[in-house]
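Just one protein chain is left out here, and the rest sit where they should.
Right after this comes chain A.
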Amino acid sequence: MHSHLGHLQKTWKLLEKLAESNCHVLLDGDSLSLGAVVAVSRSSTKASVRDPERLAQRLEVSLRTLTGLLERSEQVYAGVNTGCGGNADTRTEQVRILQHSFLQHQQCGILPDVASAGPGAVEENRHSLSSEIVRGTMLLRCNSLLRGHSGVRIEIIDLLLHALNEEITPVIPLRGSISASGDLSPLAYIGGLIEGNPDIYVHVRENGKARVMTAEAALQHAKISPLSLNAKEGLSIVNGTAVSAAAASLVLYDSHNLAILSQVLTAMANEALVGTVDNYHEFISQCRPHPGQAEVARNICSCLRGSRLSQETDVNRLGLVQDRYALRTAPQWIGPQLEDLLSADRQVEIELNSSTDNPLIDVSRDRFHHGGNFQAASVTSAMEKARGALVMLGKILLGQCNELTNPSLSGGLPPNLCADDPSISFTIKGLDIHMTAYYSELAYLANSVASHVQTAEMGNQSVNSLALISARYTGQSVQLLSMMCAAHLYVLCQALDLRALSLDFFAAAKAEVRDLYGKIFLTDQELDVSHFENVWLQIASTWMNTAQLDLTNRCEKVAAQSFAYLMNEAMERTIPSSSLCSSAKLWKERLSCVLCDLYNHTRDGFAENHSTPSYLGAVTRSTYEFVRHNLAVPFHRGVSDHPTIAGGSGTSESKKTIGSHVTRIYVAVKNGDIMKPIKPILGPH
């Protein structure tokens, strides 16, 4: 089996190739991939028919079979010379009009802006499908019709591809499909474009500006002749799973990326919490050989390669001997999600290259088959799994973020990750609450769509897949998890900076405190410097446990504790002399000042020049640098960074609300830019 990352890397490669100009997606009915759908839907990648002569020939043969069967007129075919669905008990000979009649009764969606204000008012609005889904739909429908089981003319496909390449996309109502007899209603709006319907609206692009006009006008404008439909063509257009499958493809691609990103974020969380790489040792995955688990462990290890923060466990480690579950169980938690996403991917890729209408024309047997390939339960199955996987990813990120925020869990990081004083500054407290809000909504969305099937259409559709609804809600889950990833990444970069700052400070402080210790106690025989390591260990440990205090108080507290420690040590051996007592008092006063000055000094220096990258692993470093440099999201220095507070050395760039910074990251997550620093570095599988 392919690894999840290996699979996604192939898609990335294809997308890069297609991004080069003049690269077309070629359709032949059998080889459409997720990457190609993403490219056409989201970029202006053009699509055309591969080997047009051969495929035109294939459609021709299929049409001949259809015409032959109809001319012999000895049989009835659902939707060709009968009514449709629960009304397939009627018979007609008006086979052409019938096809437009199918479009008529399905063009019944609600588009308030068009109805009240006319086409001028329509923007991307929440009552219509996004144009990326519509573009994907047009592409998928063409690919499916090209398979030669549906009996349509090549002209239909040519028209749709022409419109797609000219960026003419119908305005399609968001709701109304149960994805059982396919996505009838949304596809009827595609049909409306083909027939040049003057009451169907389309988006067009004119001089780079989006406009809405009627299908009739748009075709005229683009010098495309509308088509009137022949027998079965209306049905072939509307009866299929193209809308669900297009939406599912985009959602699934995003989910794949978020699954990778979650692993990178986990690696960063491991560093910020100074966790251990031992969690991801291959022996553990060999003991429990789930393929997903093994892959996540491997991926996180490659993210952490070279890290000075996440290292192997010291067998004499103090404190918790192992990391908490949000770090340690990441492979076991995320692994099964990768397995589900891969399974969903297989289901969707088959759907992309399937004939999903009804009835189907069997050229070799010269007959029709009445079946139910429009029943999009495979897409539902893929989307329900994907949505479940996104919730699990969200939960582990939430767990990590909560640990980073909470000083009793974060291993010495300041509360709320504030860089200044915790009494005055609450840096990521709001974000921590946001994360919980995002996750709660995400968890709510985990509820199954599939368990809400209603009998539809006069009892004919007692089961219907609800694939488009499931895909739309999975799209919402993608949005929420993207928000969580953005917020978490902001938190992580802040935490990593503070961790680096604290390690810089420790390194500098140890040297300076050692000097001070030497100066004060070297003359005294009662306490000798050979104890300094213990003295320092005690200071460091108190420092880590006092993160909730403001700096001055913290330094005083640490000094007081050190004083108590020294006196205690001394008393264990002998009764301390008065000179020792006064030395210790001096030590207490000086230590507090030294620590305070040094911390301020280190922090000021740090603001100028971050040492953070030097601590990080390969992938985590490039992700961190992408946020700090490419996205220009700065280290949060505390309350002085608030836009309405004057002073500080803040440039106007750093003076933003936290939400604005997180938004910048969010946009990079949504448009995929965040994967840029990650892609080239994650090792080949």
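Here, contacts are C-beta pairs under 8 Å (C-beta built on N, C-alpha and C of every residue); 3 or more make two chains touch, one makes a residue touch a chain; residues count from 1.
The definition used in the following text is that contacts and distances are computed from a predicted model.
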- Task: Look at the options "Phenylalanine ammonia-lyase", "Electron transfer flavoprotein subunit beta", "Large ribosomal subunit protein mL43" or "Exosome complex component RRP46" and return the one that UniProt uses as the protein name of the missing chain.
- Result: "Phenylalanine ammonia-lyase"
- Considering the complete complex, of A:Glu295, A:Glu403, A:Asp504 or A:Asp641, the missing chain is touched by A:Glu403
- Item | Hidden partner chain, touching residue among A:Gly372, A:Gly518 or A:Pro643 | A:Gly372
- Taking the full complex into account, find the residue in A:Ala180, A:Val513 or A:Ala547 that is in contact with the omitted chain. A:Ala180
- Item | Candidates A:Glu351, A:Asp420 or A:Asp504 - the one touching the absent chain | A:Glu351
- Message: Even though one chain is hidden, which residues of chain A still touch it in the full complex?
- Response: 74-78, 82, 86, 88-89, 147, 149, 180-181, 276, 278-279, 281, 283-284, 287-290, 292-293, 313, 315-322, 324-326, 328-329, 331-333, 335-337, 339-340, 343, 347, 350-351, 354-356, 358-360, 362, 365, 367-378, 380-382, 384-385, 388, 391-392, 395-396, 398-400, 402-403, 406, 409, 442-444, 446-448, 450-453, 455, 459-465
